[in-house]
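Note that one protein chain is taken out, while the other chains of the complex remain in position.
Note that the chains take the letters A, B and C in the order they are written out, and that residue 1 is the start of every chain.
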């Protein structure tokens, strides 16, 4: 994974987020405070603005830089979480070996672990983790079992969508919706939605070859 | 004119004002500040509350008392104006003679003069005076010429309505609408409207015998 | 209409009672006739009494206290108070140095204060405020309206009165400040008079009411909604035009007051202030003193007014002096 492909993934993510503006914003308005889409968009634009600076960096440094940039750009709850994700992923990819699919799966998992630590949260709390944790597990599992990239991409899309859907009937115990009690039920979590959107965008790129 | 008939006229006026709530309020909202109906209603209720106190007073004292009461109840522009009207009318009726129709016409005219003095205004400025001044003139003129009460009442109704209508195409130079310039054109004056309503109410009582 | 109230006709009384309790070390309220006065009656100074329709809070009751008013007479919402209120207030607070009425120039306020003045058994004078340059003054009309500039008059004349100045001097300072002060307001939405129960005027998302009055009176023009800078440009132009028309010598240092009409967040008021200060500076004015916030409101109207007062040494001194009221406090 070089910076070219990182930039390609980043712009696919950005397009996907923008394409889902209405859904994402609406979800955070319903059981949050309505800024999640704007936060995501600001983050995506910051990464786009980083493209030149990333040139020539290895994946580890590039992802770390992205994490640092997000940390000082997004704010809110999602800012430190996504920042932690990318910084941990970067750290995990600090290797002299060529980056394999197993490396990537492990790095993704490290990123998700960092989110769990930073947010002191787990699955079942109606957050982005309900998408990210199962995706990380599926990813590691399938990479270990030697599945092809397209197979993995297709599976992760499915897992992400299921994870998103699973937030619908949860009570929230983390984030802003935690104050809502029963009223949160029936609504998807905004952060889970944007994670699902981003994972789909990346996997679609992989599937497109 | 005894306090019984004053009370009768007062309650006819009150009913008429309440019946025209929508019109009166709407006019003051359009080119004023929207409180004229409430001011009028507060005034009418204050007079109603005075009924017992008026008992046994002569017309002069009763009208003066009504004026004083309105002065401390209505507020706004219309308060001091209507208060001045009734106090001046009361003063004018301070006579040992029986009150004739000519006395009444003169007293009405004195009331209108007091409004003009207090408000430093004349006809043509888009105020209640555009109803009151022509009504006072017609009243005096017809009373002098010996017309019957029903004849006079019918004529005053007509004069009041014409006076009201005349405010429609005037620029305002007094009161709140004075700031509006051309924008006041096309709207009737709220104070003129409530004067027309009150005059009609009184005249209808006279016509009903 | 959605408001925190119990019964419309009790709203004012309950609110004033709350005001008096919340600021009981500062003021007291009397009912029937209604007026608010200082907790500690002032001695040996000209007493300042203002008043007007309610709905402009903190004006005027919020400006009763040391360094500002001695009493305020609140009328019904948007309806000027009645003469008995001014008389009772004057009776309660007067000293033998006389009574100064500060009255916003509206037919109702003028006439009610005038009738009170005619009945008042004390030496008295009146300052009429008429800072609203949205209404073009002319011999044809009853004159300009008094709006947020009234706060500056009350503050500075209050300070002068506190120093022991006589009635003529207080009136002279009030008239001078009024002459040197120009305001203009703009509305994004209408206010809703509680007793009326619905907005005073209809206005779309695409429109603003330029030159609106503090009672929701229509202004100069219904205009198209546009960027804040462009709105401020027109407001500043109107003010500068007004200042120039007055041909006052030595215009340079100014007090810039950006006033919220009730429902406009501070964030927007500071943004307006930013634009106005830059534009006025570009035109050669020095913004020496500033005030941003809700000081003369129109109930729940979203909108703002800009006021410029041309300072001189005397006005500046009295603006800076200590004041302790519910609505304005510094230096003590």
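Note that in this section a contact is a pair of C-beta atoms (placed from the backbone, for glycine too) under 8 Å apart; a residue touches a chain by one contact, two chains touch by 3 or more.
Small disclaimer: the values here were computed from a predicted structure and weren't measured.
A.B. asks: Just list which of the chains on display the missing one touches.
C.D. replies: So, spelled out: the chain left out of view touches A, C.
A.B. asks: Kindly state which of the options C:119, C:179, C:237 or C:266 is in contact with the chain not pictured.
C.D. replies: C:266
A.B. asks: Write down which of C:170, C:243, C:299 or C:315 is the residue touching the left-out chain.
C.D. replies: Only one listed residue reaches the unshown chain, and that is C:299.
A.B. asks: Which subunit A residues would touch the chain omitted from the figure, given the whole complex?
C.D. replies: Against the left-out chain, subunit A lists 25, 29-35, 37-39, 42, 71-81, 83, 118-120, 171-181, 183.
A.B. asks: Please identify, in ascending order, the residues of subunit C that touch the omitted chain?
C.D. replies: Against the left-out chain, subunit C lists 1-7, 11-12, 14-19, 21-23, 54-55, 57-58, 62, 188-189, 205, 225, 227-229, 231, 258, 262-275, 277, 287, 290-292, 294, 297, 299-300, 302, 304, 329-332.
The rule we apply is simple: only the chains that are shown with their structure count from here on.
A.B. asks: Can you identify which chains form the pair with the largest number of contacting C-beta pairs?
C.D. replies: B-C
A.B. asks: Just give me the whole-number Å value for how far the CA centre of subunit A lies from that of subunit C.
C.D. replies: Inter-chain centre distance comes to 54 Å.
A.B. asks: If you average the Cα atoms of subunit A and of subunit B to get two centres, how far apart are those centres in Å?
C.D. replies: 75
A.B. asks: Residues of subunit C that contact two or more other chains, please.
C.D. replies: none
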